[in-house]
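Pasting in a structure now, in structure tokens, and then I'll have a few things to ask.
Only one protein chain is missing from this complex, and each of the others stays in its spot.
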Amino acid sequence: MAIYLLRRLGLAIITLFLLSLIIFFAGQVLPGDPARSILGPLSAESAVRALDHQLGVDRPLVTQYWSWISDMLRGNMGKSYQYQSPVEPLLVTALVNSAKLAALAFIVIIPLSILGGVIAALYAGRPADRIITLTGSSGAAVPEFVSGIVVIVVFSVVLKLLPPSAQAQPGASFLTQLKSLILPAIPLVLVLFGYIARMARAGTIEALESDYVRTATLKGLKRVVVIYRHVLRNSLLPTITVIATQIGYLIGGLVVVERLFNYQGIGNLIFHAATSKDFPMLEASVLTIGVVYMVATVGADLLTMLLNPRQRTEVFR
Amino acid sequence: MTETLAVPPGVVSTDADRREQPVWRLLLTRPTFVVGALILLFWIVCAIFGSDIAPHNPLAQQLLAVNQPPSAAHWFGTDQLGRDVLSRVIVGAQTMLIIAPLATVVGTVLGTALGLVLGYFGGAVDQVVSRIVEAVLALPAILVIFLFMVALGVSTRSQILVIGFIFTPLIARTVRSAVQVESQLDYLPAARLLGERPMRMMFVEILPNVMPTVLVEFTIRLGYAIFTVATLAFLGFGVQLSTPNWGTDINANYVVLGAGYWWETLFPALAIASLIIAINLVADAIEQVLAG
Partner (left out) sequence: MTATEATEIPGPAAGPLSAVQVEHLDVTYRIRGQDRLALRDVSFQIGRSESYGLVGESGSGKSTVALALTRYLPRNGRVSAGSIRIAGRDPLAMNADKLRQLRAHSVSMVYQEPGKALNPSMRVGRQVAEVYEVAGLGKAEALERSEAMLRTVQISDPGQVMQRYPHQLSGGMAQRVVIAMALASEPELLILDEPTTALDATVEAEVLDLVAGLREQLDTSLLFISHNLAVIAKMCDRVGVLYAGELIEEGPARQVFDQPRHPYTVGLLRCIPRIGQRKDHGRLDTIPGFLPPPGQQQAGCIFAPRCPIVEQRCRETAPPPFDTAPGQTSRCYLHEAARDLPRNTPVDLQLAATPPASEPVVTIRNLSKTFTSRGQTVHALAGVNLEIKRGETLGLVGESGSGKTTLARILLALTAPDPGSAVEMDGQPLGAELRQRSPAQLKALQIVFQNPDSALNRRHTVRRLISRPLVKLAGLSGAALADRLTELVQSVRMEPRHLALRPRQLSGGLKQRVAIARAFGGGPRIVVCDEPTSALDVSVQAAILNLLADLQAKEQVTYLFISHDLQLVRYLSDRIAVLYLGRLMELGPAERVFSGPHHPYTEALLSAVPSLDGQRRQRIRLSGEIPSAANPPSGCVFHTRCPRRLDSGICESTEPPLVEVEPGHLMSCHIPIDQLTTLQSYEPMP
């Protein structure tokens, strides 16, 4: 057990290290001089050099990487060029905002997509299945901003039911906040529904066609019991992993959705940091996303392991 | 000492000549494929002959007729600069259908080659590359591509290459697992016993068998490439060509959505949706036909 855990964590750490290298590399490749972009095109060359030195971007890359990553590990994420203030509080606020939106999407998506997938599997090949499957795969393929525009036009412009902007006033009630998050959550739900429902459907069909479900049916068990106790237990395990990996897609979607709905989350933060070449902000937020993703996938792996007797017994041995 | 022929000629034919229907004929029997293919065909026609079909010059500004709602003269209305939205939608297909397919081809070719090498050789190379792939995958692909666009600057070439390169590990991963499935089969050791070299093993023995996977992956990725190109344009990183771009138009006009000028963004958005769903329907049909 301990060995498995260590191994899994070790792999995650190696992956994060590689990720940090990629981010750092991409940060350095960004064209333009940070000092130049802060000071503007008209400032004097000497001032730019001085600021470069102050920022430490004139040192060798390895030194820069080392000081950057060790600062990161200590939780010191540096100072945003763009806002001229420490990165952490900005990042935390944005992360909390995004988490609200993501949580709403996940609360809706998990039961909905699993239910959709299971229903599609139970009626495999029939109209209900075709409708769920095609809706799911089409929804997953359409960019979030496209479906976002459609829902804004329908619910906001035509029906005038919900606000087109997701950013509620500071100190707004929970209900108001929730209401403003409904529209941006819809594109996220649409994109995720297809993937998760597809996995749930495949797993359920596999279980339904298995010998052990035949055994259970021929025992004379009620259909409901067969499905609940014998089908779902086995079919939904792989779905957990899929849900965790979807967190990556979800964050990608956040950049677009937060932009469209003008919502101050991590997606918007990254967008602005990138367009204004705010390296510390950009690197810190992208690395944070990587950490969130790794924690989610490792967590899902552990959960799957605990729920799957085969893996559990082999690991515990 | 001749054994009588165990197989009388007349009987063999019933069993041996199980003729299969060609894939394209099976595809045509699927309504989803036909619908998808027709929509796709429509957009391809628009991409090629767009300027001949379009009722107006998509670039002509009419500053006296800005933000006009749909009417008989302008079926899809006009935008903030008074340009005809319908014409821009029709001509805008071109940008999409140049960048996305080329990027997908780049990604598929490189990804297939990489996947074959990783799956066939396995071992240390596979371990190292798999780690890197996983590191890239820890970030949403769209975000990575966005970051590289910011870093490299927007051009047709940079978009094709960046999208292609980011797709490469994703496709390689799929091809690699297909190759690993093939590696369980005995025809590979059988070929090795004939003294076949690795290049031939990969490209003559294995590749034809993973081609269905590659084809399905290509169609799925093509849809995702359009997704990506459109999203980049929406984020303000669209290729600046003389022809209109659906995503760029949405980026330019969505701020006035709240003012009720919905047609300026809705119609390009529906164009993107229809193109992607069409490709998705085609991909789904190909996958099902090849699987069944």
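Here the chain labels run A and B in written order, and each chain numbers its own residues starting at 1.
We adopt the following convention: contacts are C-beta pairs under 8 Å (C-beta built on N, C-alpha and C of every residue); 3 or more make two chains touch, one makes a residue touch a chain.
In this text, all values refer to a predicted model and were calculated from it rather than measured experimentally.
**Student:** Given that one chain is not shown, which residue among B:D79, B:E134, B:E205 or B:E264 touches it?
**Tutor:** Answer from the full complex: B:E205 touches the omitted chain.
**Student:** I'm checking contacts with the chain that's been left out. Which of A:N76, A:T135 or A:T217 qualifies?
**Tutor:** Looking across A:N76, A:T135 or A:T217, the contact with the absent chain belongs to A:T217.
**Student:** Going by the touch rule given at the top, which residues of chain A touch the chain that is not shown?
**Tutor:** Within chain A, the residues touching the omitted chain are 125, 210-212, 214-223, 229-230, 233-234, 237, 307-310, 313-314.
**Student:** What residue numbers in chain B mark contact with the hidden partner chain?
**Tutor:** 1, 3-12, 14-20, 184-187, 189-196, 205, 208-209, 211
Keep in mind that, in the parts below, only the chains that are shown with their structure count from here on.
**Student:** Quick check on the complex: what are the chain A residues that touch chain B?
**Tutor:** Interface residues on the chain A side: 11, 14-16, 18-19, 22, 26, 29-31, 133-134, 137-138, 141-147, 149-150, 152-153, 156-158, 164-165, 248-253, 255-256, 259-260, 270-271, 274-275, 277, 282, 286, 289-290, 293-294.
**Student:** Across the complex, what residues on chain B touch chain A?
**Tutor:** Residue list for chain B touching chain A: 32, 131-132, 134-144, 146-148, 150-153, 223-224, 227, 230-231, 234-236, 250, 254, 257-258, 260, 262, 265-266, 269-270, 272-273, 276-277, 279-281, 284.
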